[in-house]
Structures are given as structure tokens and as C-alpha cells.
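Here it is, the structure in full.
Every protein chain of the complex appears in place save one, which is left out.
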Amino acid sequence: MDVNKKYTPQSWPDHPETATLEGKNKFVGFWLLIAAESITFASLFATYLALKDKGPSGMDMFAKDLYELPLVFAMTMILLTSSLTSVYAMYHMKNHNFKAMQAWLGITVLLGASFLGLEIYEFNHYVHLGFGYTHSAFSSAFFTLVGVHGAHVLFGLGWFVSLMIRNSKRGLNMYNAPKFYLAALYWHFIDVVWVFIFTVVYLMGVMG
Amino acid sequence: MSSYAQKKGFGATIWDYMTTVDHKKIAILYLISGGIFFLIGGVEALLIRIQLATAGSDFLSAGTYNEVLTMHGTTMIFLAAMPILLAFMNAIMPLQIGARDVAFPFLNSLGFWLFSFGGLFLNLSWFMGGAPDAGWTNYASLALASETHGIDFYSLGLTISGFGTLISGINFLVTIINMRAPGMTYMRMPLFTWTTFVASALILLAFPPLTVGVFFMVFDRMFGANFFEVTMGGNTIIWEHLFWIFGHPEVYILILPAFGIFSEIFSIFSRKRLFGYSALVFATILIGFLGFMVWAHHMFTVGLGPTANAIFALATMAIAVPTGVKIFNWLLTIWGGSISFTTPMMYAVGFIPSFVAGGVTGIMQAIAPLDYQLHDSYFIVAHFHYVIVGGVVLGILAATHLYWPKMFGTMLSEKLGKWTFWTFFIGFHLTFFIQHFLGLLGMPRRVYTFVGGQGWDLFNLISSIGAAFMAIGVIILLVNVVLTTIKNERVGNDPWGDGRTLEWSIPSPPPFYNFAQTPLVRGLDTYWIEKMEGNKEGMTYSEPIGDIHMPNGSIIPFFISFFMFVAAFGALYFPDGKPWALPVLIIGLALMFGCMVIRSLKDDHGFYVKKEDILKDLEGGKTDGRK
Partner (left out) sequence: MKSMSKGLKKWRLFALMSALLVFLAGCGREEISTLIPAGKVAQDQFNLLLLSTAVMTLVIVVVSIIYVLAIVKFRRSKVGEDMIPEQVEGSAKLEAIWTGIPIVLLLILAVPTVYSTFDLADVSSMDVQAEDGEGMTNVTVNVMANLYWWEFEYPEFGIVTSQELVVPVGERVYFNLAAADVKHSFWIPSIGGKLDTNTDNVNTFYLEFDRASSELEDGVFYGKCAELCGPSHALMDFKVKSLPADEFDQWVTAMQDEQAAPVEGEMAQAGQELFEQSCIACHATSGVGEGGKTSPNLATFGDRNRVAGYMEHTEENVKNWIEDPQKYKPGNIMPSGKELNGGEDFTEEELDALAAYLMGLSVEE
């Protein structure tokens, strides 16, 4: 099959992401990668829970009084919305509407970037309070868990942007459709992880 | 594109291997580098046994001994056993399912280069201030206290090679899920493919905890984190959990492919279908599943409490059931067969008693209260060497002889092969059987010396003599490889004469596109079925001869791995306050991501092998089983 073949919305298959063997391979492989990523985050969560509020004797910074819940709630809403906009993008991808897809992806990237900006602000705030990376076992575990998620967000943004730029001229084809699809899948995964972070780290943290 | 048949110069060959994405060539790369690491690990083992041959020996200093023992374990597990098994998985599994390559040839190459640069990085520690010295388990309190950069080489080296292994695992899984030839249902897959499948799933789920663990170690030692720093609220037991959540499945990642290899051998050299094929498949899956439920049996003496110990003791015992099922099915496979004692079969036959011995001592250690005595004594050393050497290494040696013709087109000498078997096998039992008793007599493991007169002197000497036998066996194997390569007597498709699965239906070595026509699989042991029906065409085919799509080679995997290797040096020297460390780390990572971006942005659609070229190959008898 010629992967560079031009398509119209009519000739475009229902599931372009798995229409070629290459696409199918990527699809299955990516789900497996997500499985491995889930285990990675599970390990980080377990460590965080084990080390929560643990520090040198006399430590006076605990999850209960530290976290900025309103800020984090705003971040959560932004990221959840970005997941929704990426769904719109994929909807248009499946309908072979390249421009609309690019537009929705652009919005997704903007939302993701503002999430990241707020996260940097949040981290900066904690560091200024004296809660730096080396402050305690608690701080190391917190920054590592949330920071690794942040790094995933950054990677996802880079992925979206490079795909959008690379394919801006040539539109959708069977070669790049799976790539867009997987980037969006990855974005959902990041979002799901954040829901867990919001619940386990922040909500459970503030409630004690 | 018929240039593949031409003779190449040395430089061109090297370039070819550096850029190859062909699973068969990557297999050879894995075999060579894994083989070299196996020799290094073997020399380290000999140093250990020389040191312990007599009481109070000062052949090695205390510090050096700890480095040698750490590197022996780390090298053998991560850099020898795993890559050599990955070599056979790469070489054989795609052929067994009738595929022309793996699902992600580029990633396959990347996996190899990450592994080899990780292994190189780890071994450079010998020349750069000292090797890791906290045991291959690298328990956190000792690792944090270690003063040299050895532990950093360990953490960063394993991070790099661990990524490589994870990538290979995903690759094999997708290959098996998506790329099976028509008719190759799951329950018709050869057992080696099945064990590759389950072992890959274990890699997928077991390596992330290790990566997270060594990541914590890197950050604790280099960037001031406090995961394991008890005075800062850290907890060293977290390392033990993460390590063993990885570490126990890791053992099965090693042993399951060996089980697969032996299953093939029993069947081929008894000329019999595997007895209880579906039970063997089910047992494989069950072992893989239970492998994740038992990690704390490595931690019975940590003080997790009687409830945890009792639960993990029972879970561990449960693994004996599927393992026993396997042993009995193998026995019933050779029962009523026509056994030909070739070298691979000798290994398979030698494997049964060795592995049963390793298995029963495993059950003894599953009995938690008894394990309080056996844990960290020489008994455990004996046990895991019975499983790893008696299972995995015998499997590797068997596969080397079995698949050598398929990988290189020549047969290893059977005579020298049997010499290797006997010296290695006798040496192995001599070395390790007696160590059970050393443990029972109270000798702890990982001791660089022992005081004479505690009842251990004679047994240690015997054990060291056994190690010499094993070394002789390996040397004979090397001689065998050299002689065979010099003689270069080419062999046909099915050199053992009793091949049953698809890999034996195509030339040795196969053309780079493997199958001129994708075969149609008509049952378990599909090539055997065709042979028994007297099919002159070799196989039944599922497609006419036509153009074949193949991937292009690429040098990018080499550079991605190389830049990660460079970045690791930056991380390593960062805490020393070297001014160039941070730039090296950042630039290395940037170049690495740069390579990934190039890969992502550059379209690579592969190329087509033209029908004419395939027909030409067919005439030369280079492609399939047609006589």
C-alpha cells in the first residue's frame, strides 16, 4: 500500500490509525508502552505514599499545610479540557478534516503549555517556602512523582508541535495518521495519570 | 537491490552491522556481545573461586573481591544471559511465526545499541575509579555508603541497558501479536515463541520498577534526593521491594526462554510432538503470572512480619505446580519417542536432573522459617546457580548448538560439542552441589575470605576445582566455534533432519527477507506436517511470489544510544563538581532527543525486493524448502 496516497474524506478509512500493518503495530506497541508507563507511575505512587510526610526529625512541612489546592484544581481543569480538545482533534482526523484537526491540536498544546506553566509556578512557590528537592524524603518523592508527570507533559507538547509542523504542508495520509492518533492517546494517558495525582497527592494530602 | 548477495569489504561489513535493522543480524550482534560479556563474567567467577579455594587467601583484596562479585552477578544476568537469550529470540522467533522481520526493526536495532552501550558503560567502571561493590542487588544503605563511582556506573549503566531491554520486550510482543503467518494461531505457536511472548510480557511489566529504583539511586547519590537516606526520612526497604518486584520476574525472563529452547529440543530429537502442548503453554503463562506474586520471598529475613512471610511462602510454593507440570510433560515427550543424543539433546537431558535439583531447593527456601537459615548462605548461592546455570546456561549452550546452523549456515562439531557438554556439566555439579552443604554448615555468601577450621575448607576447594572444569568446557566451545568457522561447511535447510517448525523450512541462514512466500500454517509443528505428507514444495504457501516490502537500515539507533552513553558521563561526574559535567549531560541528552526528532520527522518507507530477484534466489536454491 502506498502510504503517501492522497485521500478524500470519502475514501478515508474508518480507522486510519490501524489501516496499515505499520499502524496496527504502532497501535498495539503503544498500548504496551502505556502498560509499562503505568507500572512506572505505580512505583512512583507507592514510593510517594511510603515517604509522604517523612523527613528529618523536627521537619515542619507536611502535605496538609503545603499544597495550594485552588491552583492545582485550576491545573486539573485545564488538563482535563485539553484532553477533550484532543478528542475533537481525533474526531476531525477520522473525518479527514486536516485543518480542524490542526486547530484543535493547537488549542490542546496551548492548554498543555499553560498547565505546565502553572506547574512550574507551583514548584517554584514550594521551593521558595523552603520545600526544595533535597529538603526531605517527602519532598524528593513529591517532586519526582509530579515532576516525572510534568516531563511527560513536556514531551507530549514537543510531540504534538513537531507533528503539526512536519505535516502542516502535506496533510493527512496513512503514514502520519497513526502518529497523530498515538500522540493523542499518549495525551489521554498523561491526563489519567494526573487525575490520580490530583486525587492521591493533593486531595488526600490536604485532607490529611 | 540484489547487492545483498555480493561479497563486502571489512569496513562495509562493519557499517552494515552498525546500521542493520535485520533481526538475524541483530541476533548475531547480541550473540557476540553477550558472548563477550559471558566470558568476562566467567573470568570474574574464576577469580572468585580462586580466592575462595583456600582459607585466608589474599589473592584478591576485600574491596576488589566485592567489586568482582558484584560485577560477576550484574554481568551474567544483565549483560550475558539476557542478551544471549535475546539473540535467539531475535534469530528464531520471527522465523517460527513466519514473519519477515520484527514489528519495529528500527527499535530492534535501538534496543541492541542501548544494551551494548549500557554494558560498556558499566564495565568502564573497572578503569575509571572502581567497579560497583554492593552486590548485584545493590541494597540501598550499602550502595549509598559506597565511596567510589562504581554504584553510579551500575545505576546509569542499568538504566541505559534497561531501556534497551524494555524496547525489545515491546517489540517481540507486538511481533507475535500482529505478524504471525496465516494459520499460525496462538495455539499453534512453537513453544519457544510462546516463552518469548511470556518473557517479553514479563520484561514489559518488570523493568519499570527497576528503572524507577535505579533512578532513585541516581538522584540520591548525585542530586541530593533522599529516597533511601534514613536520617532524612527515607527508607531503604523501598529499594529492596522495587528491586525484587523486578528481580523475581527477571529470573523467569531468563528461565522461560530456556524452557522454550528445551521444549523444541525434546520434540525435535525425540521425533515427537510435545506431550501436553496446551498444558505447557498454560504452565508458562501461569509461571509468568505467579512470578509477580512472590518477590518478598527474597526478603523473608527483612522483618516484614509473619503474615507477609506466610503469604509469600505459600505463593512461592504454588509455582512448583506449573513447573512440575512442565517437567513431567517433557519426560512424556521423550517417552515413546526415538531419542537421538545430539549435543543439544545432551544438554536437554542434562537439564532435567539439574533443574529438578534447583527446583526442590527452591521449595525448601519457600518454607520461610527454613529460609531464615538458608537465606544469604551458600545454600542460596548453590540454589540459584542450579537454576541459572543448570537451567538458563545449559539452555543457552543447547541453543547455541541447535541454532548455530540456522544463524551461520555451518554445524558446530558434534564431537567437540559433547566434550564441552561433559566438562561443563561435571564441572557445574562439582562446583555447586557441594555449596548446598557449605551453606548448611553456616557459611554466609558474599564473603571475600573465610577463617580456616570452621569445617568449610575442603568443600570450598572442591567447588573451585569444579569451576576449572566449567572453564575448560567453555574454552572447548570457543575452539569449536573457531574451527567450524574456518572449515565453513555449508548446511541445508534442515540440518538436524528432524526439524518440525517453520525455521527449518528455509535456508540456513535464511535470505534477509526470510520467506520468499509467506507459508500457510496448517497445524502445530507445521513443517513436520508437510514433511510427513511428502510435500515436494517444502511448505504450503499463503501467497504467490511477489515484491516484498523491507525496512531500510539506519545509523540513528547507534547515535541515540551513543549520546545517551555520553550524557551518562555528565550525570556521573556532576556531583564531583566538574565544570564540564552539566554541559555534557545536557548536550548529550539534547543530541539524543535530536536524533529521535530526526527519526520522527524523516519519512522512511523502506524499499521493495523485486519479484525477479526473488525468483533468481529461488533458482539458486537460496530461499525455501523446494528441492
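Order of writing sets the chain letters: A and B. Residues in each chain are counted from 1.
One rule holds in what follows: contacts are C-beta pairs under 8 Å (C-beta built on N, C-alpha and C of every residue); 3 or more make two chains touch, one makes a residue touch a chain.
Keep in mind that this is a model prediction, so the values were computed, not measured.
Enquirer: Quick check: which displayed chains does the absent chain contact?
Expert: Every shown chain touched by the left-out chain: B.
Enquirer: Of B:Leu120, B:Ile363 or B:Ile587, which residue touches the hidden chain?
Expert: Of the listed residues, the one touching the omitted chain is B:Ile363.
Enquirer: Give the residue, chosen from B:Tyr448, B:Phe469, B:Trp496 or B:Phe512, that touches the chain omitted from the document.
Expert: The single option touching the absent chain is B:Tyr448.
Enquirer: Among B:Val325, B:Val521, B:Met539 or B:Met592, single out the residue that touches the unshown chain.
Expert: Checking each option in B:Val325, B:Val521, B:Met539 or B:Met592, the one touching the absent chain turns out to be B:Val325.
Enquirer: Touching the hidden chain in the complete assembly: which of B:Gly135, B:Gly183 or B:Gly224 does that?
Expert: B:Gly135
Enquirer: In the whole complex, not just what's shown, which of B:Ser33, B:Asn235 or B:Thr484 touches the removed chain?
Expert: Residue touching the chain left out of view: B:Asn235.
Enquirer: Applying the definition given at the start, please give the residues of chain B touching the unseen chain.
Expert: Residue positions of chain B that touch the missing chain: 61-63, 66, 133-135, 139, 141-142, 145, 230, 235-237, 270-273, 275-279, 301-303, 305-306, 309-310, 313-314, 317-318, 320-321, 324-325, 327-329, 331-332, 334-341, 349, 352-353, 356-357, 360, 363-364, 366-377, 437, 440-442, 444-451, 453-456, 458-459, 462, 532.
To be clear about the criterion, only the chains that are shown with their structure count from here on.
Enquirer: So, what's the distance in Å between the C-alpha centres of chain B and chain A?
Expert: Averaging C-alpha atoms per chain gives centres 34 Å apart.
Enquirer: Quick check: in the complex, which residue numbers of chain B touch chain A?
Expert: 103-104, 166, 170-171, 173-174, 177-179, 204-205, 207-209, 211-213, 215-216, 219-220, 223-227, 229, 231-235, 238, 242, 245, 597, 600-601, 603, 605
Enquirer: So in the complex, which bits of chain A are touching chain B?
Expert: Touch residues, chain A against chain B: 3-4, 21, 24-25, 28-29, 32-33, 35-37, 39-40, 43-44, 47, 50-51, 54-56, 59, 133-134, 136-141, 144, 162, 166, 175, 179.
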